[in-house]
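Worksheet for the structure shown next.
Of the protein chains in this complex, one is absent; all others appear in place.
Per-chain residue numbering starts at 1, and chain names A, B and C are given in the order in which the chains are listed.
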């Protein structure tokens, strides 16, 4: 645990995951991306939000895995789900049908309005420098879930001033333009970005994401340096409560389970 | 059995059902209407076409009832089905998806092109003299199944010159008009009408239904009198083979089973 | 989140005069008891949506709860007419009933589009039929890729869906199987959903992985009403009561006989259990 910080020896990634989990309240219906969102959502379920309903795009509804899944469609997600539906049904009835409170996403690149790029970086679309995986479920999650939380590490490469490609819509002028053309987002869009340094929320006046909270040991200066746009800082910046012993132990049990699952069938 | 005819003592309705069943060949996939079509289709399955797949609009696929169902969604249809799908799936994937060889319908009124009225008779649409049940599955079956067989008793009230309302499309000029408007029927439409007097098939030149076969004891004159349009008769009229002892006994076992099912839960 | 309520409470809380109501069930699992409760609570001005109106809507129409019916097949299956529906269409008794006539495929897809959050459904429907001339809800859109002109019609988005299912748990997770009809779609297309069930259980146990479940957060009220689908059926609990469907025909044929029957077996009963006891005492069941 070389990057451990603070008294309890938690990492910044753990702080980020714990902070994200606390934003999920009991009874919420969450459309969960794989990786960090899945870790935060399951941590919430196993701590303060036992009746949270986790939905993965593979079709698993109200699933309760014991270890964090490695893929979006691991067998354990199906086994512990209340029911499993087809992928078209998932996107038609559950996401587009307006049955999701929060879409919980990761991202490769994000701009100050919460627009996300997961398609390509550099070069041209036809001949990209780096071809990324693409949007997956995110383009529709971003406009159809009630609101969007994004969890990603803060760095100038990820928090950029201009995206090469908008794979999933954020707020701001683009969202207004879409509405003006008669394209109707049904959710509120991205409201919160949780990073390894702190929390960003949209400013009601500008629709820009601004820094509202810092994790212990992190400074606003550090956050600004890790951001490719001119990051505004809220007048009152909150301080995140460090992970509790219970939160940390549950999170570590979840990730240990994952490592074990990976080894078991190696 | 007061209306029994012929040596074996079969009724004209039985003859009609047996004649219809013989048109269904093994391996066919049939979308089956309730009542006479269901009787004929199950008779075929239990005699010469064991691998016929019967589909009812309630969502039951490849069902094998022991008694004729009273409703389109009897429990036995579900219990003996290979699988049961939702009604939207039935109409989307199976019918509109082009997975049906033959749609097998009954009708209240039919015209010489095989257009069918099951909506209303007399008065106006808003204030009908007789309000009929409506189309149910038939409007899309008529245009989306590979071809359509119709089974109904022949009478001037049923075989009419002009319909008050076209609930389901036949062949002829209306079908051509629809195509010209860019509305695309994907099946061939009605090809055969089986009645208690004989069999009518479409004439390739005029698209009109003409009399091609007579059951034993029935005359072309009788069929013409039972038809509201000027029924044309084929140059060579075939003679239907009477029901075999085996066909009759299977059919009666089917209908006896139905009567029993009705009594059992009375 | 779901409340476990009596049927009376659920109807009082969620069904309002003038609402658009979908009480669904395709032959199987028709929520008859809930229909009785809507009649008892004297709702009026309803728009009723149902693929197959069946006896449940024959009774509701005959008792004057509805101004409008959206449907695709209105008969007494295997028996004949729905006489109260006919009387309303043909003679405006007890009041005028506007009808919006669809075909099964289109109506099923309109529910599906509602569940899918879309404003419209498109399908290869109403080719060469007269429906478009009497139903202004049917329009045409041109496929931008093929030029085909497909039927377009508004999705169904009821105020309230009412369905019957075999089981629910106390959190409102609903389990139904057998002939599924359009119930899942009706619930997900609606603003509110009431589910009557044969039994409320502590735990649904191990249901098959892909069985139909409506999670609690899609359901507003669950009401335990044993035999609440009668004379329809609940697979695994009781069979369709075919004889009752036959016996309904002469009752519904005559206005007075109908009103007497409704007085006796619905209006003068406080709950469906009372109705059931009377039906039993009088040899109906």
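The criterion applied here is as follows: a residue touches a chain if its C-beta (ideal position, glycine included) is under 8 Å from a C-beta of that chain, and two chains touch if they have at least 3 such contacts.
Quick caveat, the model's predicted, so the values are computed rather than measured.
The missing chain, though absent from the view, touches A, B, C when the full complex is examined. For the options C:7, C:23, C:106 or C:180, the residue in contact with the chain missing from this view is C:180. Among C:45, C:154 or C:226, only C:154 touches the chain that is left out of the view. Interface note for the absent chain: among B:27, B:122, B:156 or B:173, the touching residue is B:27.
Screening A:60, A:109, A:212 or A:227 for touch with the missing chain picks out A:60.
In the full complex, chain A touches the omitted chain through residues 34-35, 57-60, 70-75, 77-78, 84-88, 90-92, 95-96, 115, 119-120, 123, 125, 127-131, 133-140, 143-144, 165-169, 174-175, 177-178, 181-186, 261-263, 265-266.
Seen from chain B, the chain kept out of the figure touches residues 27, 29, 51, 53, 61-62, 78-79, 81-85, 92-93, 96-99, 144, 186. Against the chain not displayed here, chain C makes contact via residues 117-120, 122-124, 139, 141, 143-146, 148, 150, 152, 154, 177-178, 180, 208-212, 235.
By definition in this document, only the chains that are shown with their structure count from here on.
Of all chains shown, the one whose average CA position lies nearest the global CA mean is C.
We define each chain's centre as the mean of its Cα atoms; on that basis chain A and chain B are separated by 57 Å. Note on chain placement: the centre of chain B and the centre of chain C lie 28 Å apart, centres being C-alpha means. In chain C, the residues that touch at least two other chains are 112, 184-185.
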